[in-house]
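Just one protein chain is left out here, and the rest sit where they should.
Labels run A, B and C following the written order; every chain starts at residue 1.
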Amino acid sequence: MEVKPEVEKKSKGWEPRILAFLCRWCSYAGADLTGSSRISYPPNVRILRVPCSGRVNPIFILKTLRAGMDGVLVSGCHPGDCHYTAGNYTARRKFAVLSRLLEYVGIDPRRVQFSWVSASEGEKFAKVVSEVVAEVKALGPNELFRLNTSDHTAEGAESREP
Amino acid sequence: MPEKIEKELIGIVSRLFDEGRIHHFLGYGKGTVKFKTTPLIARNQEDLRELWLEDFCAPNLTLYLKDIKGQVGLLVKGCDSRSLVSLIKEGQVRREDLYVVGLPCPGQIDPGKVAGALGCESEELEEITRRGPEMVVRVNGQEKTLPKSLALMDKCLNCPYPKPLIFDSLLPGEYVAPVPGATPTEDELCRRPVPEKWAFWAEQFRRCLRCYACRNVCPACFCPRCIVEENMPQWVSPLATMGDNFVFHLLRLMHVAGTCTSCGECQRVCPMGIPLMKLNEKMTDDLRELFGYVAGVDLDRPFPFRTYRQEDPDDFIR
Amino acid sequence: MNSLKTDDSAREKNIYQPHLMEIIKVISETGDTKTFHIQFVEPSLRETFSFLSGQFAEYSVFGEGEAPFCISSSPTRPDHLEFSVKRIGRVTHALHQLNPGDLIGFRGPYGNHFPLDRLKGKNLLFIGGGIGLAPLRSLIHNVLDNRTDYGDITILYGARSPQDLCFKYDLETWGRNPLVKMIITVDVGDADWRGKVGLVPVVLEEIGASPNGAVAITCGPPIMIRYTLKSLEKLSFSPSQIWTTLEMKMKCGLGKCGRCNIGPLYVCKDGPVFSLEEILHFSSDEF
Partner (left out) sequence: MYRKIAKENLKKWLTDLKTQAEVLTPAKANGLWTYRNFDGRDIPHNFQNSRLPPKGLFLESLRALFEWKFPGGSLEVRPLPAMDGLRVIFGLRPCDARALKILESIFARDYPDVFYLRNLSRTLLLGQACRVQCEGSFCSEMGIDSQDSTDFDIFFREVPQGYLARALTARGNALLERRDLFEESSAEEWNLAQSKPRGSREQPLFDLERVKAGVAKSFPDENFWKRFSAKCINCGICTYLCPTCHCFDLCDLQMPGQGMRFRCWDSCAFADFTKMAVHNPREEKWRRYRQRVSHKFHFFYQNFQAIACVGCGRCVGHCPVNLDLRQVLLEAAR
């Protein structure tokens, strides 16, 4: 796998695509508020509503990266505010380990980000999204798993040890 | 291994079968290739004739508790007993169904490491024996000696739990770390920049064949049906592309976090030589650092992902 | 250096690539079974394609995968092909989402077929269960279109409930046909059901078909087949008089992928149609 300098990856006009998992009680409501307060934020996020940040299984994040999204944002209620009492606390533990592991295998932590945004924090949501988008933009597109379609054997067969 | 221990073991197990205390005994049998023993699943007294103890007792027998239910006796090394603790905690086995015989372990030999230290092929190794603090290796007809630290599996050197944490009887012998005080070799990969880490791991994931030996040999992977086999929805494609292999390995790692005791079986059996222990150790280090959790050492502390503290680290969250 | 040139004269065809077929009609048979009428997109293939009753094909939903199903229409009615699918796995779910006008992939026909020449002049006893009627249906239509070649025709068809009966339009036509003896049974009836209630093997013994000059052809769920074979044995049918189609475990359909073996036989290549005689000596639990 070649390691290209970051600048080279930035093709012209490229905009990052980020999948955001938002807890329906806090962050999703927060995002709603952002809209109804007419605060603008970059249109690069696709929002997926989940019941709780605790619902976000690590595989959601892994698969999102595998599918080629440039970044992932998981956002839930602030500690202590979870509608289900402790969903965000256990989620926090999982994410702490996952984000370290992802960093260890070479996935830039800026690609997978976490935030607490309450239903009243419309401004914070806009700020978080803007920051995440800017950071992912600086990283360039997610080409970690790009399959070269002209290489008919995908990553493997020919180059794999026989 | 001295005959005395073997006699003692056969005595214990025979009695267990006699008394009807167990239906199966998990031990070791003589391997058919160099530097390997084979798991022995004894169903009666007669099968015990194949029981064999020697320097190579690497397989973690707790693996078979997935399949073999009911009253089971088994041999455990110190490290294997941690898997047992994990399994009991997970409700996969009941302590009262088990009869646990502790095995003194002098550290497991890693033939690949020996070959590396001697600059030869592991196929060329003819014999590896222990002589006091040293290992004697015969290569291409010549005898060479090595310090233990260059011959034993890294995880064994300063073994933190040489004595089984749970047992019903202990075979006689020394329950001490083979190289006490040995400092673990630092994973220098941790210090490299992120793109270099990816370069390393992408190459490892690319080579994975998805033979699932790592998963199937893992005592902590006890799900009757693995998520990678589900296809509605299909979370992980069965195609062994680098990307899907990445998802598989990371997901497995997250699933065994808290249960994995770094027994090292996954790496030992990997036919492609993928350094899976690096991942496991990174994960266990993280759990220790973040939550002070060490897998398989106590029956009381809840699993790290099933509990929380308000003051858990959250510096990574915006 | 010409001498090193490789010799690749023939064998250039990509055996894995399907033809495109357009769905022209979808019929809901039951709550979970649909029949699809399909036609080649490529006009020349509509002319040249031919198959025999009992053969199967591989159907692709691109992106979801490929699965084998028998061709349930008869070669004697060649204007389009039909196949029927019970919604169970990934590919079948995807197929059920499709509508007329959608495209699917089609490779085939594969496998052997019902031995029409050996059935000629015989009394035919068709025993079908659930969606297992699909392969028999191809043969039944074939036989009915050449009715004079055959003796008595008996069709015994069963399903779990009246709602689970497939091909109701065919059942009706056959029922009205004076040259066909038609018995329909359900495991459990309902308020409106006036027909027979009982398991297929039991009803089979009740009607007491005679093995003289007869051939039984059966297809259905494995458990039904198992007991039907026992009932046929009781009625003194010999293994060579019993035919079934196994259609199981297949993936490539080409006799290569190694999934459908029963002993040395490949279901996809040596089957899917077998006489009981051929498979009797393989331990029954292998299929």
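Rule of thumb we're sticking to: a contact is a pair of C-beta atoms (placed from the backbone, for glycine too) under 8 Å apart; a residue touches a chain by one contact, two chains touch by 3 or more.
Please read all numbers here as calculations on a predicted model, not as lab measurements.
Undergrad: So which of B:E54, B:E90 or B:E121 would be touching the chain we can't see?
TA: Of these options, the touching residue for the absent chain is B:E121.
Undergrad: Which residue among B:V136, B:A213 or B:I227 touches the omitted chain?
TA: Touching the chain that is not displayed is residue B:A213.
Undergrad: Could you please point out the subunit C residues that touch the chain left off the display?
TA: The missing chain touches subunit C at positions 1, 3-8, 10-18, 20, 60, 62-66, 86, 88-89, 92, 103, 105, 221-222, 248-249, 251-252, 254-259, 261, 263-264, 269, 283, 285-287.
Undergrad: So that we can see where the missing chain sits, which residues of subunit B does it touch?
TA: These residues of subunit B touch the chain that is not shown: 31-34, 36-41, 59, 63-64, 112, 120-121, 123-124, 203, 207, 209-213, 215-217, 229, 237-241, 265, 268-269, 271-273.
The rule is short, and it goes like this: only the chains that are shown with their structure count from here on.
Undergrad: Looking at which chains touch which, would you call it a line, ring, star, complete or other?
TA: Basically the chains just string along in a line.
Undergrad: Taking each chain's centre as the average of its Cα atoms, which chain lies closest to the overall Cα centroid?
TA: Chain nearest the overall C-alpha centroid, as shown: B.
Undergrad: Provide the C-alpha centroid distance between subunit B and subunit C, rounded to the nearest whole angstrom.
TA: Distance between chain centres: 50 Å.
Undergrad: Distance between subunit A and subunit B based on Cα centroids, please, to the nearest Å.
TA: Roughly 34 Å separates the two chain centres.
Undergrad: Could you check subunit A for residues that touch two or more other chains and list them?
TA: Touching at least two other chains: none.
Undergrad: Where in subunit C do residues touch two or more of the other chains?
TA: Correct list: empty.
Undergrad: In their complex, what parts of subunit A are in touch with subunit B?
TA: Of all residues in subunit A, those touching subunit B are 1-3, 58-59, 62-63, 66, 79-80, 86, 89-90, 92-109, 113-116, 128, 131, 144-145, 147, 154-156, 159-161.
Undergrad: With touch defined as at the start, can you tell me which subunit B residues reach subunit A in the complex?
TA: Residues in contact with subunit A: 189-190, 194-203, 206-207, 227, 235-236, 239-244, 246-247, 250-251, 253-254, 257, 272, 279, 282-283, 286-287, 290-291, 304-308, 310, 312-314, 316-318.
Undergrad: Which residues of subunit C touch subunit B in the complex?
TA: Residue positions touching the partner: 89-90, 93.
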